[in-house]
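One protein chain omitted, others in place.
Order of writing sets the chain letters: A, B and C. Residues in each chain are counted from 1.
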């Protein structure tokens, strides 16, 4: 970490900083320029003391040179992490997996029917929400544990692993019991106790970036999970909030190469939420594959206009089937594979 | 709610929409223009079905005309809500209250000393974090229940009500037991189970807006608490995330008059987090008072450079004392009062 | 346009609105609901009077149902606009064109050398800035007309059409004289006199979206050019400004399918500016092709570390050559072509 003192700093100002560095157990390295004195703070994880130096009135600027996260970083682990979901499905390898299903689990039959549709089109992981984070307390909140039973049942019947969102520590236990992957949603990306709970159970975790979460913060949130001993974390970009209102969110595809450079964790993309307009989901899914996604999440509903949530962005079965073939072509063009 | 059909819509498209309106138990009202057919959906809370109509391929646009929240709205309750904190302290009346204290509770003595400092300067409510939402898992996470004991003890000794943040459902119970006000932090503004838990206990709730939460979403989050029976909700603006990096966040003071127009709930402002730079906190606090704040939150620390979190934005005791006098002058200029 | 009156509006409020609609030469269409009265304003371009109704205290909300732009809209022209650049190059057809060259034109030889490099790799249009919009008055401002001579000379020598930016009305004339395409940069997207000047000359115009320009505003800016009689407008997304600081800008790929739906104009993308980090430009270029781009702009410099501007994002010749082959594969995967 590099601490730049204000112009005209005196010997006692320098001493105050170097003393503090020593108190924290680090080594100072002083470098006097013509106008500015710069002090390096040398040692691992100096970055966590950034604020303590910014709080000093004699300090002009503190800049990080090491990443504030460790286990999530590419420096810590050079090769890509491959997250095994089931015997033959792993995320982060050559194959791109498409995670598909309805936004919310609505009833038992619909879940099985949708599962059959998405599997026959080539999707390998089944999604569906049992606990729904809805901005209005009056909107449909999900079927709860009953929904988890339905998705588990559908997944078992057609041999697909499953993913569903947990919004509380208690739900983490339930989703972990019923499903193959535990999803942490965008609104909970900085719900630290939830992250810790996800890190303490054994199933892989799909961690969605929040609408205003920076790439650095997303990796710090992943670090919360990793630091509890669960190394199977899949990152997910699903659109950030910007000034543009023509689309529901703004997909930040820049984040894909940047995340892959900074971290060894696989990256999955959710164009359904990311653009939020059914007729454009397919186009964005292709862009996601080209950008290097290890997986794509797509909402599919046999009758979107009857869906209890997120209807405007769900694909119809035929749209999805055609899209899968198109995605496969793009995957091959970038040296990956998608359909078998 | 107003549903506009796409140009060239046919009789069967109109029927599909009106049938659906009737299925949901509402009355359709058709209005045919030269190019467009517009269908009103008449009845209370039609807005919660917005997505179901947006999902229809024949629909061009759906616009809300009623608010999606009810209990939080000015239509529901015309007069301002006044939240009683203790026998002689209430937020939302003529007097503006200053909530002050350290960012994190660090030790017993420091808590009492800071309490004495802020009380003698005119602050009426004591703040301090026992559970700290920190973006890094390696940063100081707070003292937990021990911290709640310290703040309760300090508050009792010098007769000040207290506020502290709860990050989990379990912590809601603890904070509610030890403190006068339960704070829900910015990162948890859409943690719906937490909101419901806060709504089920009896103490007033201080609800902070998230960094990317719209005004409408903030009021919907308040609605989660209100709909559980707890009507003592205090809204708090603490800075939103924008492209500007010269300050930690961008304070959205526009939100104050807008919230007061849309809702009857009191609004408190947090310039310490909102600008994040100690020397400018005082200026922004004055702007907050002028903008109509019912309360101001200010971080004060006897030795900010030793603070375990948020040091760069904490005021020194003397700075705080002077600021209180200045705030009082601005309060009087806008027809309010602050010091006694 | 739909005007919703406030709850409890009276007969005289309705009359005030309908009278005003008639004054503007439109027809009102009244629709009384249980709580709200809604008045349609029927006729072409009613949207330009939106503010006049929002200014009325009795009006709750005004919503547009027609687009405020006309010539740029898909309603006005159903088939895609194909912009002819030279005898054998046209943008908006099946072939995707790659526009390449240095950020700034620096000297005559360098321009020719870079031109040869990009042409041999398959680029079909040569770019280079003679007038540089630089945020600092002390940074290199471009060679001016001398630079235009260099790029014209390079283009003529190796038979490539050229594009360069004009920042003033006078420069529009010069760029139009020396180059094949006149570029309007992001910072000037709402410089209306410049847009009009670009609309009055005959060469195609490449219009870049600003860092905070909405899709609607971009199309309105295009409308300024079109309404002067120049129909050869190429839209360009080059990254918008968001809270994320890990990349220079955030590329809004969502904008591509949305623009293509709303407008008939071709859309070109600039991943060099959009991400601003050399090693990630290639990945984003592939995502742009998959998202439906009609063209891609890529900065190439033989020695980026000596470049006078935008060095960090310029590709090296070998990187560019390899990228072109990769882009061609993605283009084919989405039913387009890129290399011959």
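As a working rule, contacts are C-beta pairs under 8 Å (C-beta built on N, C-alpha and C of every residue); 3 or more make two chains touch, one makes a residue touch a chain.
All values derive from a computational prediction rather than experimental measurement.
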{"item": "Selected residue (touches chain absent from view) among B:197, B:236, B:291 or B:323", "value": "B:291"}
{"item": "Hidden partner chain, touching residue among C:150, C:178, C:224 or C:320", "value": "C:224"}
{"item": "Residues belonging to chain A that touch the chain removed from view", "value": "2, 4, 7, 29, 31, 33-36, 38, 40, 42-43, 60-61, 63, 65-66, 75, 241-243, 245"}
{"item": "Residue ranges of chain B at the interface with the undisplayed chain", "value": "212, 214-216, 240, 242-247, 249-258, 261, 274-275, 277, 279-280, 283-284, 286-292, 326, 329-330, 332-334"}
{"item": "Where the missing chain touches chain C, by residue", "value": "20, 45, 48, 51-52, 54-56, 68-69, 133-139, 141, 167-169, 187-188, 190-193, 210-212, 217, 220-221, 223-224, 227, 241, 278, 304-307, 309-312, 314"}
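One rule holds for everything that comes next: only the chains that are shown with their structure count from here on.
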{"item": "Centroid distance [mean C-alpha coordinates] between chain C and chain B, Å", "value": "39"}
{"item": "Of all residues in chain A, the ones touching two or more other chains", "value": "212"}
